[in-house]
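Sharing a structure, written as structure tokens. Questions coming.
Only a single protein chain was left out; the remaining protein chains are all shown in position.
Presenting chain A:
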């Protein structure tokens, strides 16, 4: 074990539980007194409920309650008490609040019955009469009412102020391009639908929720229902994907708690796949990018303007345009980001929120510039390489993007690309090669963790973070095993429980760096304590050994200069009369460092497509994604994150699209048959390269990589389609009709 686990290829420690079905998800926890709630969704997008006809539903055998706005437990309704960690400014949606309908699919009733079948049958019998008002769901129809959000969302930097003279420089630039870019609405659609199982335990609640942060959910439930802190515990040990949809507590949670409080019994509410289209989604954003450059392709002006949709009740915000001032060196930049209200649920964070959207537009525009300037698209990116963060005027903590371009290009075979569009063919197919840059913030959050060593030599690390499929269990086990020199099988990881040390929601790719650092600190504290006990032993071979003169390995602490002189952890604990020793650590990001440096992850994504010109059929035959994301903790889980991100990027480029009916104000293709995500056939050869990148933002050098994999991927594919066909499709997805 000299190499340690960190940095290796470690299979998921929770893998066996998952593949054998033993891992339990929010909608699976059993309880003897369990009742089942089924949500009735509004069929109108705007207006109010006139009346319910609940007679037939109530008459269904097994129905125990039907909650509506007229008949529900009280909730606090002031905006303050509803704020969750990821909430944007505004008044969060409260299900069954009143008779107002603010979006199509909004829950209007919860039918609770002894069995799921009875609840579902009765829910189909609920009749609701509405007074409908015209609704607008297309942000393009609200373009004229766009506004600068008066209150900024926490943690989302507004666009930096303009620098230089972007308009003048654009006017004077010898080469210029400008275009309007748009990505279809995407719904997160993790495999596991949202679900909450609320156990009623004599007035106390144990909540199993599908969520990315149990601490956040607990605070939400406590505040929403005015409950004592100690009466609520939230568990979420396994999460079947979330992509951001579990950052905020969703309405099924509120409904399940309402029903449990009303009935004083345990209640489960599981959403259907079509109901997964009735809350958060990636906001529809109208973007315009204009670039001016010299004849050599060196940027002289960048302007990027975005209007993103939000709901009528909250001002959801994400950083869409800021990337355009960051990724390339340019002295004249203007960026704007405004909102426009539509009658849908509030959009929300979806994998690399903002960056996925904004970088797509920027990277497509950069590609257009490369053709306009007749400079190789990769070369153009290198010519405009940013050595410094010009938005915040700081150096980068580390930035190995150049190495990503180089290694990616080599692995991909970029040099075989012929410059002209439509110049490469194979049989009937046009072949296209495209490249794009990706970028995402390397963030950290305050985070706590606890490490416990027992006399049998087993270690447990615990904190309230989540593993949404990213591999958190595994990397924490690796870090802890290395810190104490234990086989990984002797390390247990406990997460997803609000009674464990505090963790923020798992999002923003900050979990590995934050939870990992906290776990490492807690383990370091354990090492000190082990050594203390070992030194205190009678005739200790380690007497007087200082911490930096010993090594912790194989369950023993030993002198570095003389490994034969060692003591097992078990003996150290035993002689101190301790069954267990425990250490808790509170990690906080180094503010000084953060003030000094800008921290980002980067990628270079290369895509090869084949297009049947006559029929408009696109196949993405190859992707190489070269990533610079600090220390890679686990080659396997890290690769999986990038693969998943790339596949989502292919989906964004070619498939994913929630189609709204503008008259009904409703997304119509709300099922997996008609909402297309890439199938196996659509995902061919994907190669992931991690370039070395040393970073000092935290002791392990971690940057996180749950999100960087998707950023730039759609642009690389779209750019390859242009190279193949000579057709620039700016509104994604590129379905066959757009290429005919």
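Methods note: a contact is a pair of C-beta atoms (placed from the backbone, for glycine too) under 8 Å apart; a residue touches a chain by one contact, two chains touch by 3 or more; residues count from 1.
Definition applied: contacts and distances are computed from a predicted model.
Trainee: When you check the chain that is not on display against UniProt, which of "Septum site-determining protein MinD", "Xanthine dehydrogenase YagS FAD-binding subunit", "Amino acid ABC transporter permease" or "Tryptophan 7-halogenase" does it turn out to be?
Mentor: "Xanthine dehydrogenase YagS FAD-binding subunit"
Trainee: Return the single residue from A:410, A:586, A:674 or A:731 that touches the missing chain.
Mentor: A:674
Trainee: Looking at A:210, A:268, A:383 or A:655, which residue reaches the missing chain?
Mentor: Only one of A:210, A:268, A:383 or A:655 touches the chain omitted from view, namely A:655.
Trainee: Which one touches the absent chain: A:9, A:124, A:191 or A:694?
Mentor: Candidates A:9, A:124, A:191 or A:694; residue touching the omitted chain: A:124.
Trainee: Touching the missing chain, which residues of chain A?
Mentor: 41-43, 104-105, 117, 120-121, 124-125, 272, 274, 427-428, 610, 612, 614-617, 619, 654-655, 659-661, 663-664, 666, 668-671, 673-674, 676, 678-682, 735-737, 740
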